[in-house]
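Only one protein chain is missing; all other protein chains are in place.
Naming follows writing order (A, B and C), and every chain is counted from residue 1.
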Amino acid sequence: MRKVYLDNAATTPLLPEVRESMLPFLDELSGNPSSLHDWGDSAREAVAEARARVARLIGAGAEEIIFTSCGTESNNLAVKGLALARQNKGRHLVASAIEHFSVLHSARTLEKMGFELSLVPVDSSGMVDPDDVRQSLRPDTVLVSIMHGSNEVGTVQPIKEIARITREHKVPLHTDAVATAGNIPVDVGELGMDALSLAGNQFYGPQGAAALWVRPGVRLIPQFDGGVQEGGRRSGTENVAAIVGLGKAAELASDNMTVRMGHLSRLRDRLLDELPRRIDHTVVTGDTTSRLPGNASFCIEFIEGESILMMLNSKGVAASSGSACTSRALKASHVLIAMGITHELAQGSIVFSLGVDNSPEDVGYVLEVLPPIVDRLRQMSPLYARFIKGSKGGKNARLQ
Amino acid sequence: MRKVYLDNAATTPLLPEVRESMLPFLDELSGNPSSLHDWGDSAREAVAEARARVARLIGAGAEEIIFTSCGTESNNLAVKGLALARQNKGRHLVASAIEHFSVLHSARTLEKMGFELSLVPVDSSGMVDPDDVRQSLRPDTVLVSIMHGSNEVGTVQPIKEIARITREHKVPLHTDAVATAGNIPVDVGELGMDALSLAGNQFYGPQGAAALWVRPGVRLIPQFDGGVQEGGRRSGTENVAAIVGLGKAAELASDNMTVRMGHLSRLRDRLLDELPRRIDHTVVTGDTTSRLPGNASFCIEFIEGESILMMLNSKGVAASSGSACTSRALKASHVLIAMGITHELAQGSIVFSLGVDNSPEDVGYVLEVLPPIVDRLRQMSPLYARFIKGSKGGKNARLQ
Amino acid sequence: MPVYSEKVMEHFMNPRNVGEIENPDGIGEVGNPICGDMMTFYIKVKDNHLEDVKFKTFGCGAAIAVSSMTSEMAIGKTLDEAMKITPGTVATQLEGLPKNKLHCSNLGAQALRKAIEDYLNKNRAQGGGKND
Partner (left out) sequence: MPVYSEKVMEHFMNPRNVGEIENPDGIGEVGNPICGDMMTFYIKVKDNHLEDVKFKTFGCGAAIAVSSMTSEMAIGKTLDEAMKITPGTVATQLEGLPKNKLHCSNLGAQALRKAIEDYLNKNRAQGGGKND
């Protein structure tokens, strides 16, 4: 059976070159970068090279990069670290309603400590209006956190405009760029934010290596206490192999970004165009122009996401969903709800996230196997039956 | 030139079997364990197997293991997570004076939040007296954190006796077992602590995978907010390859512990016996009986650790030191100072930490190359010159 | 996938008794799409036995497998016996369900029970009272 991985938003495959770069640090003894001997030297130099490569990917200085273990850690460090460093100036936070939980729940934890959180809404395509950010600012606002791209609906936010506003008001802006860095151009000078999270396993690097960039001069309270690794801002023995892999992935992303984006957006557009044509009562979620090149996300009416995923899986296709049943908390994606999508429609969420390994044949295969799956599930669905009855003889009769 | 790695306390080499276990998760696509498809299933099953293996290593239940990225993270999560969960009961903490900075500085951070910290002293061999722990307990004590084994001086603490006291007083006990777990028997039932930190790169597993064990029923405030990975106690995408490697390393440690301990302690004892015999004015640091099998640590008078390390390195030998000059903060090891060692003597600290790959020849080589290095440095040392002049004609004349 | 037993997977991939019964003797509908799952059970009763059971389900893999299993367990049983089908017995027949999916097994038994009660109510209203 054909195997088609379309869940690159969850984690990307490792590119062979990335794997090769890591093997020496698994094959022999990978020293501890803090150690004072040849093994320590090699490890330290390898980490330094990776740091330079990650910095180059986002147009930053190498010493401004803090390596962490995952996107969640970067986001926690950014939100808590930046807010706590400025709490004498005020205790008001701003974030968008569609932030990843690692940002939102970090802000919630700060709320328990006495901070106040204002959520900026999004429109029906998942876009933040920079003007809403401006409106939400108060004299005691100490941090704004707005994500760059959404892994769920693909929408890419107008960060540059938002950064112009936060700079004007002298409030630091953190951007969760976990879904964008390495996938679309991200230049911290050009965009103008003050801190940025990225993760290697979102652009063909390994799991276990991520980074937080912080603009020089912006204070940060470390969240790991201990030794003086990462300039004292993130204690703990470094995962050298993973960091090296992240560096290599960053280099490859810098070098191949335009080609990759072209490839992915062609595949994406075919899905976005054809799926709703082949499956009635299917809506595209997220903005169709300001969009991640690899994201093709939909809500399919009358059926539920987990069932779709299970049937797709039985055909060899991997994807994800924002339905309540697919979340362990049994809640529909807060992103879809924030966009004004009903809970009922959100149940039919299906997200295809494309990667560089995907081919036009992969897309063709999905376009072929998904419609019968939807048919089958709709034949089981009392909602669909009710809909059909409600429109008997009408234009929807053909759906039977 | 012979290459002899004697810095296993900094990080251990990867065993070939561990590397093999990891490669499938680097070689192919390693899924995200949260994903609902075959790739996610494989990743989730691999993590579950690793969890069971780590649990077996310490006699715990699999669901009690929380995977983290490093020993520092485990210690931060334990100290902050346990103390903050009980702060309505009191805000007093107890730790030994020789804890790793990831424990001590976590406690210092809590101090800034209003907690009080009592440090339990150690004797000249680095041992905690359980009675001192008892004395330090107060009605408002909410956490005791005493390390199991010291990576610097090798001393292994009487955790069982300490746990008996904390249990009596119904105060949770956290134990930093980063230096012991996987190296000597650690059974949480037998020892009786309530939380325990361990790290894979201390027993031939990879960097980037560590764990915190927490006894069922003991509350913990997560330190990473975000998704529901690790039962909501540690959000963030798992580093599957590293976790699998940690599991494999745990399995190998369970299976081979006795043999390894015998091998290491023979090598260690030879170093502990012979080095002071071959190099005058050299003292062993740490307890000689309650001691990690791989730790041979010394203070060599009149010379400084970094110089020793650099000359050893030029002979292919890797070790570490607790001297002020080798620390980035330029402070002598707080462990040595807590043991009553003078700052001057602490400057001559040298730590050999043996690993399973070391041979008797390695030890012989160190015994051969170190004395001339010490001689050379002493010939440069004004302290040594002064000492010789002060004891002219006395028993130390032969040292020249 | 959620950690589903083979039995759950098998019922999900090949659900029994999907559909509607024309002129059913009873209908039971539980859940609602906002909460994520919705099931409609249809029954045909003959001689105090469930001659036929069919369902339509909107929901996750567990919801579909539970519906299928519940219908299979119910067919042929007396009404009394069928009323004794519980979420627990359904879950057991499915070789267990993940903890966060247990509410789905509640729905199956509930929908069946509602369909039987619907039948009983209608009958009582007509003064039939076959089941007394």
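Quick note on the criterion: a contact is a pair of C-beta atoms (placed from the backbone, for glycine too) under 8 Å apart; a residue touches a chain by one contact, two chains touch by 3 or more.
What you are looking at is a predicted structure, and each value in this text was computed from that prediction instead of being measured.
Between the chain not shown and the residues B:Ala83, B:Ala324, B:Met339 or B:Val363, the one that touches is B:Ala324. Looking at A:Gly40, A:Pro222 or A:Gly294, the residue that reaches the missing chain in the full complex is A:Gly40.
The omitted chain makes contact with chain B at the following residues, 302-304, 306-307, 309-311, 313-314, 323-326, 328, 330, 332, 342-344, 347, 379-385.
The working rule: only the chains that are shown with their structure count from here on.
Work out the mean CA point of chain B and of chain C, and you get 57 Å between them. Looking at chain A, one finds that residues 306, 309-310, 313, 326, 328 touch two or more other chains.
The set of chain C residues that touch two or more partner chains comprises 1-2.
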